[in-house]
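See below for the structure under consideration.
With one protein chain held back, the other chains of the complex are shown just where they sit.
Let's turn to subunit A:
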Amino acid sequence: MTESSSSKLLNGDTCHRTANGKKAARNGFVKNHCLLQQQQQLQKYRRPKEKSIQSHHVSRNAALYNKPFVESFEETPLLVAVLTYMGYGILTIFGYLRDFLRDWKIEKCHVARERDEQKDFVPLYQDFENFYTRNLYMRIRDNWNRPICSVPGARMDLVERVTPDYNWTFEHTGRVMEDVINMGSYNYLGFAENTGTCAEESAEATLKYGAGVNSTRHEMGNLDKHEELENLVARFLGVEASMAFGMGFATNSMNIPALTGKGCLILSDELNHASLVLGARLSGSTIRVFKHNNMQSLEKLLRDAIVHGQPRTHRPWKKILIVVEGIYSMEGSIVRLPEVIALKKKYKAYLYLDEAHSIGALGPRGRGVVDYFGLDPRDVDIMMGTFTKSFGAAGGYIGGKKELIEYLRSHSHSAVYAASMSPPVAQQIIASMKCIMGEDDTSLGRDRLRQLSENTTYFRRRLQELGFIIYGNEDSPVVPLMLYMPAKIGAFGREMLKRNIGTVVVGFPATPIIESRARFCVSAAHTREMLDTALARHRHPLRLQKSRPLIVRCCAVRWHQSGCAAFSAG
């Protein structure tokens, strides 16, 4: 199946059209030559007048991918897809059975439901999401929201809990599961620590400034720490100015409405984070969604937008804003930034880049995707990111031109109404950022960056060798491992925890229904042994034949991958 979709991509014509199915859009094994081919193909369809821009585009394209951009999204093997749907079918039948029992009061209902007085109103708890939560999610709920009781560093301590009634309620046993290997935190550079310079400096800042000032930046909340932070961030990003906010989510959801409004168009990647989606909706602009990381789809939308203008009136759009993320946290893919920038320049749109996961985690100097592709940060109009991941702190920033930042300072809701960032948090960011930049006179930052990229490569390579289906770019520290079947979500999480590894498993609302996955976040704090243990414990079930959630998939995958390997070699 992969073969067919990839070869479809390789013969330029089909790949020019965006309508070739969802799967083909996911660009299995697209490499440079394919991109160029696509571009040349596009060029053929252009009118001569546009030629000069286009040839510029092509040469940029060739020059810009200075390294192989290898990103793979294997298609779900057919057998696995069928079995997955069958599993969901069986679970749904049992869900209806349980709902029936609850309805007839044969079984106690633990969740919210309509009261008798509300019987004639519009039902509140009958849509699919509710059904799903009640009958599928509840059964494997013990894999999520596990309480921890230590720093979520490379290892962490979990509070042990048991459930007497199949996950409807939990009780703490009072015991602690110690030294669980943490593969679930976005702690890319390992700055989530309670020792070391960062922690000490934050402690000092707490003593000096207190925990917070409970006022906005516009009133009494502006501290020298904030200004220092913003200057540092601007320097780090290589932009003119920047601005820090206390919350990453609000940075997106409150600043997009400040930037666009009615009569503007937002082109958003289909897998964008909820905060970006919320921001786009709040702004009241028209939103069009392009296929994940698919430049043909984006270009088509851009052209249509320019050719047709606004619906009905056909006036030109006031602004066109392209919203993309650096690393997509569910797919592990990296945005095709060089191409996005080329398109943005060609069609004179603006670009909003959310670097929540990529800042600190990508690039030779840890400065995100822009650094990774070796681009000019000034080409990105709005650089957004969060401090929540790599910096081990909290909050978000926006970087860009001075005028932009000044405009946002007075117009963004989260600047005007939100309390300013807590000083110890700001200090943590300053300290960790300086460490990454090497301004603390140690090579710690550089070591961490190197360690992260080594760990990423190693972990991805080993998983691939073991025959698992993993998604995403080979340089992305987010590694989604496909599980597919609903029962495997539960089984994988539990079995891994039994083996002292904490992972994140992701199911339906966050992913398409048949593409459930486990997500590993590789960190610089992980040592080779930890990764090896994690990997061995994956294999463990296969060898010991005691509890093998993986073997069937593994076989399916092995067989499937040999096909792929043959293809990519050929």
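Just so it is clear, a residue touches a chain if its C-beta (ideal position, glycine included) is under 8 Å from a C-beta of that chain, and two chains touch if they have at least 3 such contacts; residues count from 1.
Quick note on the criterion: contacts and distances are computed from a predicted model.
One chain of the assembly is not displayed; among "DNA primase large subunit", "Serine palmitoyltransferase small subunit B", "DnaJ-domain-containing protein" or "Geranylgeranyl transferase type-2 subunit alpha", its UniProt protein name is "Serine palmitoyltransferase small subunit B". The hidden chain makes contact, of the residues A:P77, A:G326 or A:G490, with A:G490. Within the full complex, the residue among A:I140, A:L452 or A:V505 touching the omitted chain is A:I140. Remark: the omitted chain is touched by one listed residue; of A:F69, A:Y88, A:Y132 or A:F249 this is A:Y88. What subunit A contributes to its contact with the hidden chain is residues 83, 86-88, 90-91, 94, 97, 136, 139-140, 166, 485-488, 490-491, 545-549, 551-552.
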